Structure formats: structure tokens, C-alpha cells
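Got a structure for you, written out below as C-alpha cells; questions coming shortly.
In this view, the complex is presented without one of its protein chains, the others remaining in place.
So, subunit A:
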Amino acid sequence: MSLKSNLHNLKERYKGKKMAPAFNALHTFLYTPNETTHSGGHVRAVDDLKRTMNTVIMALVPVLIFGIFNAGYQHYAAVDAANGVIRQASLFGNFITWENFLMGAWTVLPLVIVSYVVGLVVEFIFAVIKGHEVEEGYLVTGMLVPLIVPIDTPLWMLAVAVVFGVVIGKEVFGGTGMNILNPALTIRAFLFFAYPTWMSGDKVWVHQAVEKAGGPDAISGETILGFLAQGRGSEMSYSISDMFFGFIPGSVGETSTLLILLGGLFLIFTKIASWRIMVSAVAGALVMGLIFNGATELGWIAETSKFYGLMSFEFWKHLLVGGLAFGIVYMATDPVTGSQTDKGKWIYGFFIGFISVMIRVFNPAYPEGVFLAILLMNVFAPTIDHYVVRANVNKRMKRLQASKDLAGGAHGKAKELKAETV
């Protein structure tokens, strides 16, 4: 008996039982089911939700691999810096090394494993309790989460946040497709608000910076946005190419703008993610950046202002630092929580970029705003769609009115008269 028929027999045995969704979830990973069409059309296109989610994961893999190397690189660079050696990043010279990889894998892979294991366990439990199939949404969420948290996030914090995010952010609304907020960002926001002292500051971005703080071998791991927010922008030693290629400290997956750009292009090419959201979000960020640049140039903001550092940061560089690019490509384009109409996507994306840069500049506690901006726009997305759809409804109403006027002037008049007498 082949594996295929063995699994088929098992599936038949589990049918109708409590554990069926759990078994099917594993079974369908190996084999697409033998299900045939039984309503409506008799043929179906090949794409299903698993394939769609898998495509997003493929776009995330390069970012993850880069994040692993960068985690190691930043650690050793910070150690060198503490000893007074300033490193010059070079891809094959000191970036792609076994040393960096081992250090990075040692720190990043546990985050990935905890995220997936905890999240999927919650998903399976809910699927079994509610008796529906395990939906694929968490495949992407589970990959996003380790990429948007600081490298030294304690695993227990991550586990607590994942449970919160999946249960409150998704399952209480009915699971994948029904949630209002992006679950990955809900998890990120929970971490930020539940453990603020741990999640912000200049220590969590580089491995071991927290442990070594205060000691003789203390290392620093300030992000570029952190430097700017404290008005210490001149102390930074990062070049624009460092920012673009990603040799800078930050959350695990957010640093390499180049790879994010390639991932975004891949998602647009495969028609999985909305290019409208990406383009308009970039436009929104640039517009807000230009407004701030203009304000500082006109002298409205004094150099002594605590906002000066970030406001005078050249507008296009906002796209290179922090999580903005990552958020635009992988999070804003989430179809469930984003705007659903094409017109709405333009508006939705624009405000994500616009508000991201605004929060980034004005947030006193933590110089980053992408996740808050996207969560905010998640809440507004249904409202945006509502007005876009209303426009279509109004068009239909007008058409009806026009045809009524055309159909019978006399009939229309009679109605008017009737209205008057009433």
C-alpha cells in the first residue's frame, strides 16, 4: 500500500471526528485533497490559499536569511566597536561568514520556531474546537513575527504575545479572513505595549547588548532612528549603501531595503500583493517626509527642538531605515485587513505611508511608526471601502432616477402632485 492510499484510509477513518481538522491540516500539506466540484462550475483554477500563502513565504525567505547573517554581523560589529574598531561592511569580506551565520541562526531560528509552534498550536486547538479546517493565514503570520521583533526578544515574551495576537487578533473574530487587525502587527503591538522598557531603547537591537550593558565589555545597538530621535545623528557611521543593503541594526528582517524591494517586486509580479497599496504607501511616506523637510528648511522648527533630528532627515531616506519598507511590502498588503476595493487601496496605502512617517517623527517613546500606522489604517479600511462602494451604489441610484425621468414625464408629474397633496 502506498503512502497515498494509507493516508486516504486514515482520512476516511477520521472523518466526522474531533481530530479531523488537525489530521487534514497535515494531510493537505503532503497532498492536495481528492475533493471534486459539487456546486456551480465543474472546473477550478489551480490557485488555492496554500499556494498564495506559500508565495508570500517565498518572498520572505531571502529577508530571513539576510536577517540571520545581519544578526551575527551586528553583534560582532558592536563588539568590535566597543573595542574601538570601526568596521566597514562588505558583503563577502565580513558579512557572509560562518561566524555570522552561526551566531544569527542561534538567535533568530528560536524566534521562528517559537512563533510557528505556539501560533499553530493555538490555530489547531481552535480548529478542533470549532470544527473547521485549519486555515493557512498563520503560515505567513508565523514567518512575519520573528522578522519584526528585536533580536533579543525573550522567547517567553514572544510566546505570550503570539497567543494574545492569534486569539484576540484573529480567532475571536472567526479566524483567517474575518480579522480586523493584522495578527502579526497585533503581536508586535502587544510586545511593545506590554513590555515597553524591554522593547524600546538602544539595547535590544543587537544580540547580547542587554546582557552586557553596564559591564566592562558593554556594546551599543542603537538604530538609526534612535540616533536621530535623540539628536545624535552626527554620531552615526552608516552610509546610504549600508542602509540600502541592510548592514544596520534593527528588527530581524526589516533592515535590507534591497531584498524587501526584490520581495515586493516578486509579489507584484506573481499578482499576490497589491501594487496599488505599495506605490501609494511609498508616495504617502515621501509626501510626509517632504512636508517635514520643508518645515525645517523654512526654519519653523528650531535646531534645538527634539523633533529636529528626525524632521530634517532627508525625506527619501525614511524608506531606507526602520521598518517602513518591510511594513509597506509585507504587512500593508495583507488583503484581509486592508482595503478591498481598488480605489480604496490607493487611499489606504497613501495614509499608511503618510502616518508612518508622522508617528515616527512625533512618537516620544519609540522612534518608529509603521506598525501603529498600519494598525490604525486596518481599523479605517472598512470605512474607506464603505465610501468607495457607496459611490457605485449612488451611480446605480442616479441611473435609476434618470431612467424614471426618461420613461414618463407625465407619470413623474403625477407622483410630484401626489407628494404635494400629501
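The definition used in the following text is that contacts are C-beta pairs under 8 Å (C-beta built on N, C-alpha and C of every residue); 3 or more make two chains touch, one makes a residue touch a chain; residues count from 1.
The rule is short, and it goes like this: contacts and distances are computed from a predicted model.
K.L.:
So which of "Deoxyribose-phosphate aldolase", "Leucine-binding protein domain-containing protein", "Aminomethyltransferase" or "Na(+)-translocating NADH-quinone reductase subunit A" is the UniProt name of the chain that got left out?
P.N.:
Of "Deoxyribose-phosphate aldolase", "Leucine-binding protein domain-containing protein", "Aminomethyltransferase" or "Na(+)-translocating NADH-quinone reductase subunit A", the absent chain's UniProt record names it "Na(+)-translocating NADH-quinone reductase subunit A".
K.L.:
Taking the full complex into account, find the residue in A:G131, A:G177 or A:G294 that is in contact with the omitted chain.
P.N.:
A:G177
K.L.:
Quick one: say which of A:S220, A:T270 or A:N363 touches the chain that got left out.
P.N.:
A:T270
K.L.:
Write down which of A:R44, A:R232 or A:K306 is the residue touching the left-out chain.
P.N.:
Among A:R44, A:R232 or A:K306, only A:R44 touches the chain that is not shown.
K.L.:
If the hidden chain were put back, which of A:Y31, A:W106, A:W300 or A:Y387 would touch it?
P.N.:
Of these options, the touching residue for the absent chain is A:Y31.
K.L.:
Among A:E133, A:D202 or A:D242, exactly one should touch the missing chain; which is it?
P.N.:
Of the listed residues, the one touching the omitted chain is A:E133.
K.L.:
On subunit A, where is the contact patch with the chain that was removed from view?
P.N.:
Those residues of subunit A that touch the unshown chain are 4, 7-8, 24, 28-52, 54-55, 133, 135-137, 174-178, 269-272, 274, 335-336, 338-342, 345, 385, 389, 392-393, 395-397, 399-400, 403.
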